[in-house]
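The structure appears below as structure tokens.
Missing here: one protein chain of the complex. Every other protein chain is in place.
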């Protein structure tokens, strides 16, 4: 679910320009243009790999003849010491590309790893782990890809892709009912509507509107239980999303309440990079 | 140390385009164009704020007449509950800008906070905490700014800004000595040279070259001690950088060995986002 | 439902650069820099106006102090002779901006006008007129805006925004059922699914999958009638879209069959420009 | 007369990004990466094909190994049922590229077809059909190419490429004579000058200035006749352009008056798309 | 004859980004944000000033409130010591903008000065000094502006703006006659045609084609004299351009032969920068 390669390459070129500036002075001064090397990437910590296609483009753009071989399946758990990929090509290209390639894969693998660990808690339940719009500026498409690779699902990508009616929107119009009616007038026919609710009263107001998703935001589990039961009975096609303060410790108990989705930004905002090193 | 505003705005526009797509359907459908609001940002966890200038530009671009007031000094430790800033302007602009503005500040504040905590361990020592090129693609200038705000120092920003001679460069030329001589031929007169050393033998070879910085890479503390003592005696103008597996637990003991710089990517690769929420 | 102004301005600047090249030689040679004029836009043919916000930005970028006054409500039917707007500002700016401003409004008004006429045929019925992805390269967001202004609804804007399973997709997987199951695995939770059906057999296969929209593609009205009846009975939450060879002559009879949506590219592919002229 | 391919590709990438967003979810989810197909484009209505080079680049960018074969000569009249081209390559690439490729060719072929029909009325006369600056924002170079392919000629592409002195320019300076003298001072030596005239008096004033083109704007045929006769006698090198309210019904009678050029925006502003469909 | 300001600003921002990188470390570290200064630009060598509008935009973008006052008329000869302009605004902005502003004006003024000196040799003759396409990549529009300011005229700006038939084009088609006939088929009606001739025989072939400009390329003065006389007699509307090895020593004698244009790249390729310094 990555963009086509020529569109991806535009990003990669920007990242290379950022890292290189005009030229990699060290490598250009020291490495003979035609020298060839074989490099391996070694995993240094346990986790899930994501982003090798991007790494391949980084190397490819600096040496179109280089051979990039992926040795793992993205999305599967790997142990330290695993050789993730090999790259054979011009030594100078490998050295200049190294940092941009690794920065991408280490970041995304960190996100996939955190996603995997969280999703693993509920893998035998029908509830799905979902991301948010709390993503790194400029890199949303990649971070959502990493969540997918790690076993999560994506929420909307942009403000024009789905409607999410929050507190302040409701205030502006006066009621959930008014908001939903008004928003429907101008909406593309493919656009789903979600409403954030914080109380049982709001849930009660939302149910008869038969919107696509009702979010239970920051509710305690007892309230959620009551809300879920009401929604299931009265609007069986409406999906239910739980949100707010989800952690590895409570994700399973929330899922067991029977929500369809549990959303959290933790995959992006609480993940470190997965350690990988390049060896010649 | 941010770019001039019109250059910064180019980035901000890209981030808004990423988040919005064509239009914020929810807000455009529901909020009256001229409605005004006052929003506050509340800190939800302890830490150091960074990036309010960026937040201001996000709001400013969507409502040039809005009033953004910063209520904290960037770089200082803040406690939860602190009101960080207020924004007064068009409700629609505040709602559409919220996520891009918060995503930037929460991320950068996370980096500044991690930096602050690490730097705090050695604040009474002359050693300085330094970042690396392990940064998020496209956002290096901001992440280095966040390290600075948090009390750290920056290493080079680009491959053309300083020379760092590593293992593979040395192999390509045959020796540290040959590498340094060769690299000096084509270097701008303002470009500093650093050599990565992993053994005492390499340190011995590097010392008489009087390069700007010798990095002691992944050495145990006993070896570092010996290396530092040799360098200080024989090349007093050369700076010493320790690198590799720096944690909050060992940073002070490494600093006490007397190195000038301790470099680690932890500020970027091991930091979460600092939790902040916007309230109307 | 236009992008925020600074994002819109990026497009406007590109269009100005295309029309001007380096400079408007005629105007720059002949018109005194500070000369002021008042221009009016006169409608020359009956129709619906769309795009004045864009026109305003064109004039504003060439003369930030100019006064643009809109005198019509976008989306309402207007007769020839109507003064659409007035612009007061530097004569040179008005002359240089004229063509880019008019080209946008005349094109978009043509689309809104065609939309209005088609939608008018079914305005007393619940069926809605919907656009397609047959839009002018680079201008989809504007053309979809013009459809909205003219009284139509939008279908998806991008290939990542909704799933549309067509013949060739079905062939690739073997069956509609397999396609829907497979596509659901990787889909954002806000993404709707639509399947194109061309026969009653395909409709029968699609119904139990409870997808969001079933498209009846190029079916005769008798077949459509049968399909609609089956879908309404067995999957009441599924929306029904009729597509293929819709004209002003048959749109009402198709709507009367009871479909939710009638989609056609005619608003874009069969509309001329609405004639407007600028007078000083 | 298209731009060199790497410059054309920049446009094509922008159009693909617009249509795809991040990814073609339907195709990416359902079609096996290496599946190959053969697609044909079938003409559904009579007309003139234009833009296959662009279509080829769209497919090429998504599958560099695909084989695109053009089966028609651009600019010649074709009948419905004609196979325009075949594309053999990755099924996924064909499906994702289809819309952008077709949108371009259908639009441009519509313009070429309208041009062909108008030009056909005067093909045995020396008068030439000419376009205007009323073109779709961002696509002028393609629309002018389509006019050329359809048998028309192009007028200027940009405001810096030729001088066109209109009413308001004349007012600003006081007279046609003053305007022409003033504009000549700063003009590149390759820049032609055209003056719009609306009365015989203006024609009389323009003749002795020996400008390159005199436009007879919105004159009745009797006035045009008189103007043409005067210009031919007194300034034989000056070309004559008729403009204003040209239709298929009057184009021949205007041409028979003996003007060099008849300009109209109808090729762009009054043309629909030519219907083409892609079949596997 | 510069682009409208918002289009010019796009270039200025690129140049600032090139010069600044992320930030002006010296100024940002040392100068208090609100400190104000008054700077003057002093001319250090005699010459003609060009480009102050660009300088103004550089300062304006870094300090929108700064006051830029031009004290000279562009295109007039100035002596050393002349105060060219004053800028009053934030000290930090003045220091950061200085180099980009001066680099533009010093370069362009150098070109205007060289143009002035050459044009001055023939100012009492009807012959005009004309530039070429030998211009600095990316800066053609500015360099042609500087030629205009210095008293020269511009030749075509782009390969699509006028036709210049050279040796290799003639060879490709077989003869000048064939080339002119073929090129006329596809040309915009505003596009002028020029043919390069190197011998009297080529001139003889070109004359009856009544093209817009005949270039006499690298001919000795005796041959030019003969060619001019033939062209004037047989094709009085054709302009004559002399080209090749024009210097300050021979420009007048060539002009006295009676050509319309003398073209040379010397204004761009043989000019130094005009020395200007900024003082506080």
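To keep things simple, chains are lettered A, B, C, D and E as they appear, and every chain counts its residues starting from 1.
Throughout what follows, a contact is a pair of C-beta atoms (placed from the backbone, for glycine too) under 8 Å apart; a residue touches a chain by one contact, two chains touch by 3 or more.
Just so it is clear, the structure is predicted and the values come from calculations on it, not from any experiment.
Every shown chain that the unseen chain touches in the whole complex is listed here: A, B, D, E.
Shown as candidates are B:10, B:40 or B:153; the residue that touches the absent chain is B:153.
The omitted chain makes contact with just one of the residues E:7, E:95 or E:189: E:95. Touching the omitted chain from chain D are residues 1-4, 6-7, 10, 141, 144, 157. For chain E, the residues in touch with the chain missing from this view are 11, 14-15, 18-32, 35, 37, 91, 95-96, 99-100, 102-104, 106-107, 110, 133-140, 157-161, 163-169, 171-173, 179, 182-183, 185-187, 191, 265, 268-273, 280. Even with one chain removed from view, chain B keeps its contact list with that chain: residues 1, 128, 130, 144, 148, 153-157, 160-162, 186-192, 194, 212-213, 237, 239, 241, 260-261.
By definition in this document, only the chains that are shown with their structure count from here on.
Shared contact partners of chain B and chain D, listed by label: A, C, E. When the contact pairs of B-E are matched by residue number against A-B, A-C or B-C, more than half turn up again in B-C.
A count of contacting C-beta pairs for A-D and for C-D identifies C-D as the more extensively joined pair.
Farthest chain from chain E, judged by C-alpha centroids: A. Copies chain B and chain C of the same chain sequence form an interface built mainly from non-equivalent positions, shared numbers / all numbers used being under half. We define each chain's centre as the mean of its Cα atoms; on that basis chain A and chain E are separated by 52 Å. In whole angstrom, the spacing between the mean C-alpha positions of chain D and chain E is 31. Per-chain Cα centroids separate chain C from chain E by 45 Å.
Touching two or more other chains at once are residues 20-23, 25, 28, 96, 157, 160-161, 186-187, 191 of chain D.
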